[in-house]
Every structure is written in structure tokens, then in C-alpha cells.
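Heads up: the structure comes next, in C-alpha cells.
Removed: one protein chain of the complex. Kept in place: all other protein chains.
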Amino acid sequence: MYVVRPVELADIAALEALAAVPMPGVHTLPKTREKIRAMVELSIASFGAHVDIPSEEGYLLVLESQDRHIVGTAAMFAAAGSNGTYFSFRNDVIQQVSRDLNISHSVHALTLCSELTGYSQLSSFYVGEREHGTPEAALLSRARLMFAVLAPHRFSDRFFVPLAGVTDSEGGSPFWDALGRKFFKMDFLDAERTIGGARNRTLIVELMPHYPVYVPLLPGDAQAAMGQIHPSGELAFNLLTAEGFEADDYIDIFDGGPILQAHKNSLRTYTGALQRRVATSVDTPDRGREPQLRYAVSSGSEHDFRAVITHCPALDSQLSVALSVEVQEALHVAEGDTVICVRI
Amino acid sequence: MYVVRPVELADIAALEALAAVPMPGVHTLPKTREKIRAMVELSIASFGAHVDIPSEEGYLLVLESQDRHIVGTAAMFAAAGSNGTYFSFRNDVIQQVSRDLNISHSVHALTLCSELTGYSQLSSFYVGEREHGTPEAALLSRARLMFAVLAPHRFSDRFFVPLAGVTDSEGGSPFWDALGRKFFKMDFLDAERTIGGARNRTLIVELMPHYPVYVPLLPGDAQAAMGQIHPSGELAFNLLTAEGFEADDYIDIFDGGPILQAHKNSLRTYTGALQRRVATSVDTPDRGREPQLRYAVSSGSEHDFRAVITHCPALDSQLSVALSVEVQEALHVAEGDTVICVRI
Amino acid sequence: MLVVRAIQATDLDALYVMATQVGSGMTTLKPDMKMMGDRVAIAVASFAETIPPEQRDYMFVMEDTDTGRLAGVCAIKGAVGLTEPFYNYRIGTLVHSSRELEVFTRMDTLYLSNDLTGSTELCSLFLHPDYRTGNNGKLLSKSRFLFIAQFPHLFTEKLIAEMRGYQEESGRSPFYEGLGRHFFKMEFDHVDALTAVGKKSFIAELMPRQPLYVAYLPDDAQEVIGKVHISTAPARRLLEQEGMYFEGYVDIFDAGPVLQARVSELRALRDSTLADIGPTTDWDSACAPESSGEPVLVSNTTLKDFRMILSQAIPVNGAIALPEAEQQLLHCHSGDSVRTLTLNPRKNNG
Partner (left out) sequence: MLVVRAIQATDLDALYVMATQVGSGMTTLKPDMKMMGDRVAIAVASFAETIPPEQRDYMFVMEDTDTGRLAGVCAIKGAVGLTEPFYNYRIGTLVHSSRELEVFTRMDTLYLSNDLTGSTELCSLFLHPDYRTGNNGKLLSKSRFLFIAQFPHLFTEKLIAEMRGYQEESGRSPFYEGLGRHFFKMEFDHVDALTAVGKKSFIAELMPRQPLYVAYLPDDAQEVIGKVHISTAPARRLLEQEGMYFEGYVDIFDAGPVLQARVSELRALRDSTLADIGPTTDWDSACAPESSGEPVLVSNTTLKDFRMILSQAIPVNGAIALPEAEQQLLHCHSGDSVRTLTLNPRKNNG
């Protein structure tokens, strides 16, 4: 059984191995051992912290396979840009109407904004090749929101997820070339290296355009890159849009990649989460008598959060959920405990 | 029993009587017989129309009391500004950070925008004194969204509701005096009369400010009026926020009144709507054996939409809903028909 | 002989004939009898001072007195933009600088503005091809400066002249293709025609309102900002000689430059002098700057019957020996005051 659980110090070596897999974009795992350790320590401190208002906490979950290998990661940050502001381009649509000329059309413009500041941010989603497209990948992505359902005071009412944008074979970004380069006077990769992937730095407001960028004025390849995801991000994109995230409102200021966002009330995990008491399932031969549905189940404890997949009959009109002993052990729960269940 | 139903030609006189009740703001019923007739005719044509894409349809529902008096109105417009653009002020929050000075604060700015164009608009909500605060008032407000659940192709995925802002005893608006007056060079009431309450006119883009209005620069009374509702709008405000509408994103360009908005997925009517088959309830003495819940129930026909309140046991895990013969008659439904039910 | 003079109602027919000979690109002199009649009526009222200064439109014609034929026309509009908004792009500078990165980027920006609202405008210059020789073009263009020098109280502080912008030989405007077309979605000629007939509200409705970084535009559009149409280059040079400068305002469609001056800083205001018609003494002549055969613009001082010629006479210490024939052209007599200005600027003696 695959288990999603908070990262532990012992995982650092495994994470380092994962980080060696080439991944584009800046929203993935840190690359150096030092930074990985910092992230792991932040996560451990954050899970352990008593939180009143979401602030600089960062949470890193890992997906552990049956054979106890770490095959995936997914992170949450309580409040984006909490030590500054989180900058993005807002997609504005300007309606233009001239009654005299009987013309009506809309113009797309990008406005540098800090609206996502304070949103909770999901990032660093990665699963290994073998888990691609499996329910476990979906479990990993969604477990983050299940934790947020469990501990709403640790998160904002709104979430966003930046996904890596398209780059060419040399690592160049057509969107960057048309925009950021004119202000930063450097290559895309140099710029990302310089600011360490951050979107909250003073130099962004110093250098990036203060006025809306009218999209029709951008070259065709830059326009085409807007809101396009890097192929490596497709899985995350599909999982998140199925969850209820919307992709049309913001894009990344550097590579034009999409930023998905949603109010928690629009997310399936929030609207569909059921709190149920744990009962012990008995493995009877007539198990098939009621249709078995797939659920993500997470433990109900903020400080020992774990999530797995299980199958059981529809829970909508039940007060309890029957979990096998194995699942109970994986979740660190016992009969009578409360768990959170979501159809997956 | 109170019934919500589409307006009919025979209702015109009654609506005229309602319109004579003084109501502030421009989002209420039209005031003249001519305009009331136009609205009624538009509604009848819209309910009767075959719609592929929401466009210029407008729907007017009325609340009819037990004694067949019209005691409330509520309208929906399929696509705001469909013959132009719908202008509003967007509440922007600009994060300001100076690391050198160790200063961090946010500045509130208002930007003229047309983002609400194409949203479906709810307006003209009114109930008589006696029905204030009753479940029937809630039924009237919500029936609009139940119709939208029934006929999603007739509406946008997003809704907004402008509510009248605060005015002083002479009908002046402190928000207008600080802003619109400087461009229009006329009084608030004159301006509203001149543009007939519309928010989609070319002259708005000709006259209103092209650049964000920094709120700290506005006089105190204008700042205080931003997002404040006229006392007459409190009922609507409470019903809509309970429904899931959010008030912080937009305000009216003239009086600064709040504009509530939501994606349909965030609305309780959408997330909580249950389609159930009609069964006939038997009035047994042991009716109290299961707790009775209050539901809004609407007929499942686009072309003969009606809604009432009924009480019955929880429907979540039921396939059918038991309705009295009286309720079935009020809804124009019979056993076996599908109805939409929402807890209210 | 050629005389530049205030237009009269009776010039309308001859003006119409001339307008039919104007090519495209001059938007203010269309051969439309109604529009033209209205404009001449306003001009006549302007010289007669029966309408307020800001509504005036002083039109001048150049007449060939040998034939009575009109050889050219030009005008001064009292104030632009007071009934319809007058739009320009203003070129500004924004510096984007980060000490942390040691990046210092200086960006040109375009601001949609009505800054020139209320300025006096030089416009509608046209010289018939038959007369495009010698100093005729200078005489016609510069006549307006002498008029302003004689009647400065009639004008606002700011004087402007819009110059036709750069177009390729094919008529393509790189600036329009790079910017305006994205917002107007129609051909340049169509936009041009709409503005000519006063339909300008579409500008407010369709033009992007926010400042634009020039760097977003295609290179060929960037390059022609402030550049004049090749046929307009000589006209630009004449105005620059008189103290008009490109100060960063350009046309919103073709990016043609607007030349500007403070009225009080014009060469005509600084250097033109009044002189009485009459003989000059030997003593005066001896002290005068050496005569270089430099022609001189000479005008009378009558608003209602303003007339101006080019003369070889030299004003010396307040007197000018103007030949009898030239006095007649100016409707002047011995003893009358005339205003004089050398046709070409003198070099600085610094």
C-alpha cells in the first residue's frame, strides 16, 4: 500500500536522488542537499508548530511505495510571499466597444499584480515514472488539500499552484524573451538562477513593467507560450483542474506558465470531504454485494497526518467507514478515531 | 403556501404598485409602467426561448402569497452588459514592500474594469415588509439559482449581484461626490437618471477615470461608503453571502455599493442541489418520527418553472422526495417527475 | 508678384479649385464645398474679431497678383482640442533599476495624452505645384510667424504643428501596423479618414489607455517614432528654423512628430522689428549689418487686412525704403509702420 506522509529527516538522501531527475521550472524540489535539508526542517517544524494564522510554514509530503521507497513529493506553503509579496501577471480582458464604428472586441492585457500574496501555495509536485497516472499520484496531490481540510487555520481560503511554462530545447523561454528580458537584460535561465526562483523579491517591482502589457503587441511565440504548461506538468495540471482549480486568471511573470487557483469552496476535496468514524472491515467473501468505491482516507490528526487509498461502499449516508487493519495501521488510527474521506 | 413563479402579463398592475414603494439604487424594479411591461415581456420571451448561449435574456420571478398577491420580485440577466460591457470598480490591493526602509503595507486601489461582462447578473430583489426574514424571502432569492441549476446553458458559470450603496438623506452619495462627480460634473441622482442606471454605456469609458483610484486619497466619507450597502439591501446581502457570494472584489462605479460575486461551484444551491423523483406524502400522525428538514423544491421544467418550500426528512440518501398533493399542484408536477431540492 | 494675405469670402471658389489638387495626406483641406465654406466663414470672422480668440482659424492665401490666381494656402488655429479631445502620444522615460542586480534599464514609454489641449496650431499648408520654386514655400510657411509676432496677444503661449508621419513608399505606416491596427482592426487610410471628418470618439473607446513601453513594438515601428514623411521633411526644416522643436509628442496613428514652441521664444518674436516706410539715412546705413542680399519678410500691421510680401529692402534703425509697388501690395503708404523679419535666421555670432 502506498502511503502519503510528512517528510522526515531520514528522507533527505532519497529526496536528493529524486532531485537529480531533471525537471524544468522553478516550482519543483530544491536541487541542493542544503536546500533540501532546509525544506525538510521547515516542514518538520511546520507540522509540529502551533499555528494561529498562516504565515511562513511550509509542508512537504512524500509518497511512499509498498516497498518503502519515496516515489513522490508534494508541498504546500501556508502563505505565499509572506516575507514580501508574491508577484504574478493577471490576465485582464479589456472590452472595447465603439458604437460610432460598430466595433466591439476585447483586448487581452497582462498586469503585474500581487493578488496571490497570502494565498496558500501548492508546489513541488512530483511522482516517479511508474506512478504516473495512478490513483496514488492523485492521492499525493489531493492529500495536501485533505490536510488543509483537517487544519483550515493553517491555510488561506484560497490556493494557487504555479506550473512550469514552456521552454525551448536550449532552456530559453519565448515569453521571457518578449518581456522580462527587455527589463532584466539577461537570459531566462540566468534570471531564474539570479532570483532563485522567487516571485517575492523587491527587484521584481524595481525591474518588471509597471503598466499592463497588451498581449496583441507581443510576438506570436510569446503569445502562444502564455498559459501553456511544460509537458512535465501535464499530470499535475489534469489532477488540479479535476479538483476544481481554474487556470485562466494568472500566469507566471517569468515564463508565462499557468497559475491555477481556486477558492477552497470550489475544490472537490473541500465540498466532498466526509468525516467518518473508523470501523474495522471484515474481509468477507460477499464483499462485492455493494459496489465498492475508491476513497482517499486521511488520519484526523494535524500532528500525525497520513493518507492512503481504500475501497469501500458509498459513505454519503454512513456514519462510519470500515477500514482494514492494514489501512488503520498505515494511517496510525484505530477504531473510533475520526478520519477524512474523499472520493478519488 | 407561497409560490415563486415567472412573471406573467397579468402581474403588471401589481408590479406597478410594488414599484411605487420607494427603493434606493438602480438595481431594483423599473419604475414606469412602460419599463415594467418591457421587463415582463422580456422575461416571458426569455423563459420561452430556446437558448444555446446566454445572451440578452432577462428572467423575472415573483413571489405569490397564499392569497395570490405578489409580494416579491427577483430577476436574473443571462449575460451582463451583453450589448456593451458591464463596468465596475475592482478592488485591487497593491502590496508595498521596501526592504531598505523595513516598510511593508498594502494600498487599496479601485480600477475601472469590465470583468463582470458576460457574468449572469441577479438583481431587482424585493420582498414586502411582512415577508422580511422569512424562509419565503430566502426561497425567492434562491429560486433564481435553482432555475440556473436546472438550465445551466442559459447562464454563465459566474454570477454577480450589485446592491445599492449608501446615500445621504438628500439622495446624495459621498462616494460619487469624491469620484464620479469630478468627471461627470453632475449630481449623483442626475447622473443615474441620465444613464438610466446602466453600467454598460460608452459614456462611462469616455468619462470615468482610466487609471486606478488610490483609495487613501479619497475623503473619509467616500472611503467609508465603499462596499457599504444601503440598509434596504441588508436582507439580500445576508441571503446572498449565506449562499456563498463574496463581497470583497468589486464595487459599483457610481455609488460604491458592493457587488457580490461567485463562481457557481461556490454556491450552496449548486453544491447542495439534489434531483429527486416526486412521491406523494401521506399525512400520517407519526410524521414526527424522523426529523423534518426544510427544503426549497422547484419543478424540473425549464418552461414551467415554479418553486415552493416543503418539509421532509433528509433527502441525501433518498432517491425520491415525498411531496403533498398541494405542493405537487403548486409546482405543476406529478408523481414520478423530477424536482430539484435544496436545504434552506 | 506674390502676396500672402488674410482670406476673404470671395476666395472660396478659387480655394475649392486648389483643394482638388491636394493629394492624400493633408486631412484638413478636403475638396468639400460645405466644409470649406464653413471654414472660410470662420476665418473671415476671425480676422474681423467677431468670434472669441480660441475659436478663431486664421487662413491665409498666397495670391499671384499678376494673374489673380491662388498659389497656396496656410492657416493658424487659435486653439485645438476645446470641442473634441486632441490626442497625442507623449514619449517619456522610465528607468527600471535594481542595485542588487546592477541592472539599469532606461525605457521609452508612450503616454496617451491630451497635453496639447488649448495650443495654437499651424496647419493646412499647401503650395500649388506650379509655384514650388525659389523662396515661395518659405514665404508662405513663415508668413504665419510674422502674423503671430504682430499680434501675439491673440495666441496662447504654446504653438504646435503636426507633421505627417513616416510611411513606406507603398503607403504602409510601420507605426500603425505595429500598434494601432491591433486595437482598431481597420486600414490606416480608414482611420485617417475618420479623424479627418471629426469622428474621434472611437479613439477614446478603442485606444489602449495605459502607458506603453516602446520596446514592445516591432523594430520598424520603433524606428519611425517622431520621423516625418519624406515629403514633409522640408516643411519641418522651415519650422525648426523659426524656433520650433520636436519635444516628444507624436501622432497616435503614424507617430509623426509634433513641433512645438513657446510663442515668446519664436525667432519672429525675438528678431522681427517694426519700421516706418521712408528713406534711410547714410549714417544709419553705415552702421547697419552688412547687406548680403538677404530677402526680408515685410507685412502691414492691420489684422483685418493682413498682407505680407518678400522684399529686398533692408530695415535700418527703424526705417525701411520700401518700393512703391511693394507698398501697394501691402496696402501701405509712406510713413506707415510695417513689421520686418529676415527670411532666413542669422547665424549666431557667438
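Note that the chains are named A, B and C in the order they appear, and that numbering of residues resets to 1 at the start of each chain.
Please note the rule applied: a residue touches a chain if its C-beta (ideal position, glycine included) is under 8 Å from a C-beta of that chain, and two chains touch if they have at least 3 such contacts.
Just so we're clear, the structure is a prediction, and the values are computed from it rather than from any experiment.
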item	value
Visible contact partners (per top-of-document touch definition) of the missing chain	A, B, C
Among B:I36, B:V62 or B:A109, residue touching the chain not depicted	B:A109
Residue touching the undisplayed chain, where the options are A:E206, A:D221 or A:E329	A:E206
Absent-chain contact - pick from B:D100, B:E129 or B:E170	B:D100
Of B:L218, B:I259, B:A296 or B:I309, the one touching the omitted chain in the full complex	B:L218
Candidates C:K34, C:R106 or C:H153 - the one touching the absent chain	C:R106
Residues of chain A (touch criterion as defined above) contacting the omitted chain	202, 205-206, 210-211
Chain B, residues in touch with the chain not shown (by the definition above)	94, 96-98, 100-101, 103, 105, 107, 109, 178, 182-186, 194, 202-203, 206-214, 216-218
Positions on chain C where the hidden chain makes contact	81-86, 90, 92-95, 97, 99, 104, 106, 111, 113-117, 149, 201, 204, 211, 243, 245, 262, 265, 269-270, 272-274, 287, 348-350
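Going forward, only the chains that are shown with their structure count from here on.
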item	value
Pair of chains ranked first by number of touching C-beta pairs	A-C
Between chain B and chain C, centroid-to-centroid distance (C-alpha), Å	58
CA centroid of chain A to CA centroid of chain C, Å	63
Cα-centroid distance, chain A relative to chain B, in whole angstrom	34
Junction residues of chain C, two or more chains touched	201, 205, 210
Where chain B touches two or more other chains at once, by residue number	202, 205
